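For this view, one protein chain was removed and the others were kept in their places.
For chain A:
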């Protein structure tokens, strides 16, 4: 398998009230190029930590995180990150936010303009290009953040519960939009969520994690064709996989604790 992102025996602990809290206790995972993988699990299972390491915002205590076979040594524009809290620069307009990464990469103005417009158009924010984030709804803010990540054209998208703060309707819209974009320009996507339906609907593989210590509980293949449609969402096959993921998230038998 042509592995785009590789986690190899990744261990990460945080100091917590004097004791060490094991966020990740030896996690290994391979994500293929252009694959869409979702990670779902209870809080404290280390799913966000996993993403953070792929982004280069945190380092593993031991083990390694590789992207394209090279150890991650810090953040970089080859990996786009989308945060749950949108993280838009509130003093910049939608357009200026989307341009931010392109300016850093010294993309010439004409080219910058074109790619910015393209990214804003892709997420349907053209009418709001000159609006400040404070005037946007939550869904629009997150679409702007997605456009900002797309603009620099990363090969990898790392998404940390991006739709977690949105209402159910907006969430479904953005899921479809994300899949539509992904099917046009295939990227490798690592998508963290706490929503079982979302995890199954988006992914070709769902990674179910368990907490204390954070580890991979099960990996469930989603044998549903793309493009995913409402028909698929309502199909018995979808429900079967959803139930399987649900059970493995909410009824994780407690394993014998390794000391």
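Just a few scattered comments:
Convention: a contact is a pair of C-beta atoms (placed from the backbone, for glycine too) under 8 Å apart; a residue touches a chain by one contact, two chains touch by 3 or more; residues count from 1.
Simple rule for what comes next: contacts and distances are computed from a predicted model.
Matching "Serine-protein kinase RsbW", "tRNA-splicing ligase RtcB", "RagB/SusD family nutrient uptake outer membrane protein" or "ABC transporter permease" against the UniProt entry of the left-out chain gives the name "ABC transporter permease". Touch with the chain that is not drawn comes from one residue among A:16, A:104 or A:180, which is A:104. For the chain missing from the display, the contacting residue among A:71, A:90, A:109 or A:124 is A:90, taking the whole complex into account. Although one chain is not drawn, the whole complex shows that of A:40, A:55 or A:119 it is A:55 that touches it. The chain omitted from view is touched by exactly one of A:17, A:134 or A:251, namely A:134. Within the entire complex, the positions of chain A that touch the omitted partner chain are 55-57, 74-77, 79-81, 83, 85, 87-92, 100-101, 104-105, 132-134, 138, 145, 148, 152, 165-166.
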